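Every protein chain of the complex appears in place save one, which is left out.
Then we have chain A:
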Amino acid sequence: MYSKDGETYFIVDAHVALWDARPENQRNIHGKQFIDCFYDYHRNLSPESEVWPYEEYLYQGGDRLMKDLFDDGYVDHAIFQPAHLGAFYNNGFGQTEEAWALTSKHPDKLTYNHCWDPRREQKGLDELKRDAERFGLKGVKLYTAEWYGDSRGYRLDDPWSYKYLETAQELGIRNIHVHKGPTIRPLDRDAFEVADVDHAATDFPELNFVVEHCGLPRLEDFCWIATQEPNVHAGLAVAMPFIHTRPRYFAQIIGELLYWLNEDRIQFSSDYALWTPRWLVERFVDFQIPEDMTEYAPLTVAQKKKILGLNAAKMYDIPVPEGLDVAPVEQEAVSVA
């Protein structure tokens, strides 16, 4: 909960991780390259006061996570979105058992989403059924640039992907968080292209597809499909910290999302531990579209409340305290023939 100027905001951090990138868990050089890349994101986009030492960045543990999110970060509820990265880390990047233990201890504060890899075919599908029961899954996180054996990525409209999505639908797993990365198979295609999300969203209208970092670096392609597919949502992972380094670009991102989607389909996240929520929440509540950017309407308090928590709360049936909710607009922003 965050209160300012007489308004109270219910905060859902829709994308957090409990990762372990310490050297003893790195399987190879790529494990180091991956966390170094994250650390450069962190150093490049954070205010100086929020930059962590490299050693702290490698691993946080549950106590630190609880403090950063809930004691210091105003967060009411957070959702784990783990990336497995088994080709880079011995015990995976996202720590399943640790995150699940923490979720079991604080079920009112945490939701655990798991991940799957369609290239594991039937074996993975059987596991998904067991995982759905064990974790009570409402959602999953899919990193399509994950390396697996000789393959360095997959698409959401591959045949085995569809089998997994069908199974998810049967199991009541409704929220599919899609995270695009730099590799895909075949490698000659643009790995960040979101056409596969478009196909899947059309064919699985009962599922919600939350595209993380709102399709960046292909914001425009993401907006174009989201305009046409009402079950496609924007996750603000990685986009949020631009509020500090490049507020005008951040205004453009938010302005574009509000124009092509609407205020009910945008979800805040800190992408913890890439960044911490405290400063992001404070800055976002204070944020306004610069006056000279007349192509965008000013942000309203209701829009900020929805983005900071109410939209994700609705998607995940997270109870919102009396008086803090705002009604959805129930209309699409743009109509494309």
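Here, a contact is a pair of C-beta atoms (placed from the backbone, for glycine too) under 8 Å apart; a residue touches a chain by one contact, two chains touch by 3 or more; residues count from 1.
Rule of thumb we're sticking to: contacts and distances are computed from a predicted model.
A.B. asks: As a check of understanding, state which of "MIP18 family-like domain-containing protein", "Putative murein hydrolase (TIGR00659 family)", "Cache domain-containing protein" or "Spore germination protein" is the UniProt name of the chain not shown.
C.D. replies: In UniProt, the chain that is not shown appears as "MIP18 family-like domain-containing protein".
A.B. asks: Consider the whole complex, including the chain that is not shown, and state which of A:Gln169, A:Thr183 or A:Gln228 touches that chain.
C.D. replies: Residue touching the absent chain, from the options given: A:Thr183.
A.B. asks: Using the touch definition up top, pick the residue from A:Leu69, A:Val140, A:Ile253 or A:Val326 that touches the left-out chain.
C.D. replies: A:Ile253
A.B. asks: From the list A:Asp40, A:Glu56 or A:Asp72, pick the residue that touches the absent chain.
C.D. replies: Residue touching the chain left out of view: A:Asp40.
A.B. asks: Considering the whole complex rather than only what is displayed, give the residues of chain A touching the chain that is not shown.
C.D. replies: Interface residues of chain A facing the absent chain: 29-30, 33-34, 36-37, 40-41, 43-45, 150-152, 181-183, 185-192, 216-220, 223-224, 242, 245-246, 249, 252-253, 256, 259-260, 334, 336.
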